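Note that this complex is displayed minus one protein chain, with the remaining chains in position.
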Amino acid sequence: MAALLEIEKLVVNATGGADYPAPVIQGVSLQLEAGEVLALIGESGSGKTTLALSALGYAKPGLEFRAGEVRLNGDDILAMAPDEKRSLRGQRVAYLAQSAAAAFNPALRIGAQVTEASVLHGQLSQAEADRRAADLYRALGLPDPDHLGRRYPHQVSGGQLQRLMAAMALCTRPDLLVLDEPTTALDVTTQIEVLKAFKDVIRQEGAAALYVTHDLSVVAQIADRIAVLYAGEIKEYGSVDEILHRPKHRYTRQLIDAVRPPPDTALGPLEAKDAEQDVPALEVTNLTAGYGRKQASGQLLKVLRDVHIRVERGHTLGVIGESGCGKSTLARVISGLLPAMQGEVRLKDEPLEPSLRQRERRQLQEIQFVFQMADNALNPHQRVDQLLGRPLEFYFGLSGDAKKQRIAELLHMVELPPEFSGRYPEELSGGQKQRINLARALAASPEILLCDEVISALDTIIGASIIRLLKRLRQQTGVAFVFISHDLSAVASFADDIAVLYAGQVVEQGPARRVLAPPYHPYTRLLIASVPELDSSWLERTLALRETRASIDQAVEITDRGCPFYRRCPVAIAGTCDRETPPSHTLDQGYTIVCHRSEAELRRGSFS
Amino acid sequence: MSPPVDSPSDISHSQDGSRERPIRRLRFSTAGKTGIAVILFWSAMVLVGPWIAPYHEAEFLDEALFIVPGLDDPYPATDFQPPGAVAWLGTDYLGRDTLSRLLYGARTTIGISLIATLLAYLIGITLGIAAAAGGRVLDSSLSRLNDAVLSMPTIMLGLVVISAYGSSLPVLIALTSVIYASSVFRIARAFGLDIMVSDFVDAARVRGEGLGWIIRHEVLPGMILPMASDFGLRFVYIILFLSGLSFLGLGVQPPQSDWGGMVRENLAGLPYGAIAPLVPALAIATLTVAINLVVDDISAHHGGKLAGEII
Amino acid sequence: MHGDETTGKDLRALQQKFKDGGISRRDFLAALGALGVSAATAQSHLARAAALAASPRRGGTAIFASNLHGPDDQLDPIVFTSGIDYTRGRACYNNLTQILDHLTLHPELAEEWSANRDATEFTFKIRKGVEFHDGAPLTADDVVWSMNRHLGPDSPSVIKAYFASVIEWRKLDRYTVRARLSAPDRDLPVKLGEKQAKIVKRGTTDFRKGIGTGPYVLESFEPGVRSLHRRNPNYWREGPNFDALVLTAITDPTARVNALIAGDVHLIASVNSRSVRLIKNTEGVHVNSTPSGRYGGICCLKNTPPGANDHFVRGMQYIQDRERIVRSILKGHGQVGNDHPISPAYGADHCTELPQRPYDPDQAKWHLQQAGISSAELFVAPVAAGIVETCLLMQANLKKIGFDLAIRQVPTDGYWGAVWMKEPMNVVSWNMRPTANAMLAIQFAPGAAWNDTYWNNPRFGELLRMQLAETDPARRYGMLCEMQRLVHEGSGMVIPYHLNILDGVSDRIHGIPVVPLGATGAHEWVEFAWMSE
Partner (left out) sequence: MLIRAVLHRIATGLVTLVVVSVLIFLGTSVLPGDVASIILGQMATPESLAALRSTLGLDQPAYLRYFMWLGDLLSGDLGISKAGSGAGTGGTPISEMIAPRLANTVHLAGAVALIAVPLSLGLGLAAAARAGTRLDRSITLTTLGLVSVPEFLVATALVLVVAVYLGWLPATAYVSGTETGTALLKALALPTLTLVVVASSQIIRMTRASVLNVMSSPYIEMAVLKGLPRRRIVLRHALPNAVGPIVNVIALNLAYLVSGVVIVETIFAYPGLAKLMVDAVQTRDLPLVQACAMIFCSAYIVLVFIADLASILSNPRLRYPR
């Protein structure tokens, strides 16, 4: 039988021609059989989204189809009249956008948006469509399927929205699904369930799918075949197995190398130093911080509660936790952007004023903050040399050639050619921006770098290269890091010590190899279990684990009584965990777990 | 972009920015280009108008000029004459040369509006940023005061002020700039608040920069361009506001000519099909449309946000 | 307006005949119609002819649009200052005496009057059986109360200067009143015909009801919007002709004309001379252009430079291109002025011997050089038709002879308080007064409140007093003539032109008297005009 989707010698150009050095898609051909899942993998800018969208006969504004054919069940989509295209879209081919939060219309009820297409294309009556939607909600494991539709997008969680979008796409029973990085924006723990849901639904609906992503380990779970896209061309094309285990093309190998091995007891941290016993570079003691006015205790929202952390000179403390656990707040408190309510921050044993206004310039210079989003952290109206030059003037009064030279050094440190000093941020790629962002912090030759999610916005390969860079910098400069991330494997591959943060509290803390080995705090275990592996069977395996099943997509809630993890904890002791604040077991020097369970119980490993 | 080859250097490079980012540079549509042409034309007139004008703006053309050889009328009418060899664009209600008044008027009209607009921006942006960066008390007090000014009908404000201080160029400029500063303020403040919470401002603050430096180097540069889209529209509103004042006899004072005033003073010619009132109206229209065509291009370049439309 | 030079003489002759009772009012009108005095245009000529042919028809609602109104619209006669006030006053009230066609004096509420020999005591017989709108009978008490409101230092009356010499008004009996004067004033009866000298009900405090003895009863009055008036059923004399009046104003000159043409209104005041052609060329409407004494002028204060310098004033007078002003600014609807206020419209009182001052740039240049002044500042407000344009022309012409005149235009509101009589050079407009003496006295009497050029000439003051006491017409005329010459040669006034009164009238309106004292027959149309089918 003929393939469901055939793309032949497709060429896509930018309308503004001259702006782009090359076509976005240059003569790509591929085929997709009914019911199979094809993963398009590649870094940002590789044209994978553009290629996927061609299956809907759609080119983003600024792009246009130049040559080639896209056939769905034999009929050429690109040649279609507008009306034909319209009846094709949403009906025979459905699209799942990268960010459901953005793709759902904030002004309309969810149900209306999910059923809209099928009703408009005259497939179903509104009533039927609603029933179909409810079924899909159920299939996707969404709570309260019968009333979910009446809610507005902002009223459900990110993970749920992502699945709701799947429902929206599937409602019309399309032959082909186009999924554009549907899990990238999610926390690891959430990602599993969403992946699972997609996988199951795609199977039972028997739809074919184009799955666009940059994350091989995700692909491994869901795809039948993989097309590796680079610079608008397909570099390699084959079954998951071939690609993962017998990669031919260099770029594919790069991708595979970039996938950080899952942390487990086998792999300790890379350079584990023993904590020297002199004064730590940074110490935070029983810190409590939050937003809202202090006096009005009612409105007061505590984001961090009674946090102790310690960063040795030249060491790296990894702070890990899901979004909303307060890790960014921690960085802001340390930097002084957000004055703490209680507790103190000590820099090399000298107490710092809570607010940066009262801190001395020297203290400010020794703690540097590297912000999560380089795009927002770099003023688009300043050239690189201005961005890097300012701290040099500001802290060291450098100017003229001395400054130029130092800037050149800094660029070299972050592996960028000196001519970049003349560029504006918008002329740089994401990775390059992040490097400039780092270089600016380094310009202050600080004692401590606060890195807040510095790689989470980047593609795997680029992320990996940044990590490599950080490691090198740590050796060269002996600077200490507070490395904040939601990506356990990233932390594991870089940190000497790890603090696991949940709902504003440190639940486990200690040297990386101890934290990443039993005994685990139940939450740490959940995190570890959730990190996808380059193995197609991983998803099923990990979902079999009790703790992951137990804690399916529960919203993180901040409680004052008992253990914050209680509602998600598979080993929670009713009557205790929900009432009393859990004790902190100090297992040995600098290694603590905060849990009601005894060390022995915890050590007994997987509770399954 | 060449497909990657096996060389470590290429690897490290290909990792970031493997594809050159297109540099977004401001492009003008044909409409935009026409707009620019027209604007340039009028700016030229502002500079040289009075020198190339055939007569002085205040000069009453001599009746002798209009004597028709055939008829023996020693004193022919000079007002509302149709275009001809003597006056290319005809004459106005007092028998003055419309073309000359148009050329002189370009200077007055565009001059006042430009200065007033610039002032409005100076005031509006300064206060707007002060409100955005200066803390809750300053912000709310400035905002309330601004709302109060905004809530007053502009023409009435003009009426009162001019009745009090008379109508002179300085008064007109001060008046208009204050009135329009209030709407600039709103937008400036909004932009300011936006930028003040951005990461790069935080970055500057953790570095220990003072508020002044932050405003000068981090906040201002980000506001100027998007607010430029606004500029054109305000400029036009000011021209129209001035013409409205002239209608009430409060605008630019004779014999100086401003386009709005010219339309007004020659309205009586409309029934006689005189073009005297239409020529300046046309001039205003061309300028307005031109400016807005350019503005549309600029704001399209800035994600199509026409902040300026919110008056 | 060719032939206006003759008008003066003919007028005097006719007036004489009329006073002697030689001809009836109607014949008089007819004669005037023939003279074409008021008939500035063919239409109005025909209109008048028609008016005279047909006899007045009763009925219809006349809608009149004046040029100015506002919240300060008044129904208190002693502070009347605008055309709309005058018109309403004419509808609501009566005077003791009435000035009609070509400044002829007629009895109104006073049946007759007599003066003692030296004209220091006047006795008026009040008409009997006259009722106020509220039914109260008119008696001497009302007259005395009304007239006394003009007396005394704290009277806000705008014409109190007229009655400066009046010591008191006294009631002799129910229908007789007497005025005692401190100085002779033969013009007193004429002055009593002025728009502000209305007879109101004794003890009135709230004038907004407009209770008077007038031809129309006030029905509603919204200041700045309009007033409605119904015919007074028991008016004391025949007429009025309209069932009702709507009195309003349309401030925008163009809009006013459009309203007339579109038929929204039947009469409009102060037509812009530039719109006359339009009205002429339109069916069903016409313009009445009536020569008057109203003028716009430029005051050079004599008590301060530059006006203190006679050469300077003379220069300003010679630079006036009077012919052209009348031709192209007034479009012919005015007369050349001769730097004194007494225009030919004053008829017998206009001094015909005085040579006309020409437009002479060289003379002007010479005088200004003599004065040694090369620049000045002139404050201008649109207080009279054509005044701003005149100043602009003057400025342009001065520029040609190397004199730099700066023009500061200021709004009309507040002008009289802040600029007029204060700034060294400013513009002014004066309405026509019922007698030349009244006009000259009000503006030029030494130390007079409104001597707006601060010109002080003892001889002039002397003449004013003598002329009021003089009985012999020839000698009175001689004195008037000398006074006009003194102003023409000595004062700081530049009077380039006198305005015609320009009324826009629907062809359905007939019988508007010709009274140059104000718009639409000095508002006398209210009682005498009528509307055809």
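By written order: A, B and C. Residues from 1 in each chain.
In this section, contacts are C-beta pairs under 8 Å (C-beta built on N, C-alpha and C of every residue); 3 or more make two chains touch, one makes a residue touch a chain.
These numbers were taken from a predicted model, which means no experiment stands behind them.
Within the whole complex, touches from the chain that is not shown fall on A, B, C. Here one chain is not drawn; of C:93, C:124, C:145 or C:207, the residue touching it is C:207.
Contact with the omitted chain, checked across A:87, A:376 or A:456, is made by A:87.
When you scan C:240, C:411, C:424 or C:521 for touch with the missing chain, the hit is C:411.
Among C:56, C:107 or C:223, only C:223 touches the chain left out of the display. Where chain C meets the missing chain, the touching residues are 61, 63, 65, 69-79, 81, 149, 153-160, 204-208, 221-226, 228, 246, 248-252, 254-256, 258-259, 261-265, 411-414, 416-418, 420, 428-429, 449-450.
With the whole complex as reference, residues 31, 140, 143-145, 147-157, 159-161, 163-165, 236, 240, 243-244, 247-248, 260, 263-264, 267, 270-271, 277, 281, 284-285, 287-289, 292-293, 296, 303-306, 309-311 of chain B touch the missing chain. Not every partner is drawn; the one left out touches chain A at residues 53, 56, 58, 60-61, 85-91, 94-95, 97, 99, 102-108, 116-117, 120-121, 151-152, 154-155, 168.
Simple rule for what comes next: only the chains that are shown with their structure count from here on.
The mean-CA centres of chain A and chain C are about 90 angstrom from one another, to the nearest whole unit.
Separation between the centroids of chain A and chain B, computed from CA atoms only, is 47 Å.
The residues of chain A never reach two or more other chains; the list is empty. Residues of chain B in contact with two or more other chains: none. Looking at the complex, you find that chain B touches chain A at residues 1, 3-4, 6, 11-12, 15-24, 198-200, 202-203, 205-209, 217-218, 221-222. Against chain B, the residues of chain C that register as touching in their complex are 253-254, 272, 274-275, 277-278, 323-324, 327-329, 382, 388-389, 392-393, 395-396, 399, 407-414.
Within the complex formed with chain B, the residues of chain A that make contact are 14, 16, 19-22, 43, 45, 230-233, 235, 250-251, 254, 335-337, 356, 359, 361, 364-365, 367-369, 371-373, 376-382, 390-391, 394, 415, 426-432, 435, 440, 444, 461-462, 465.
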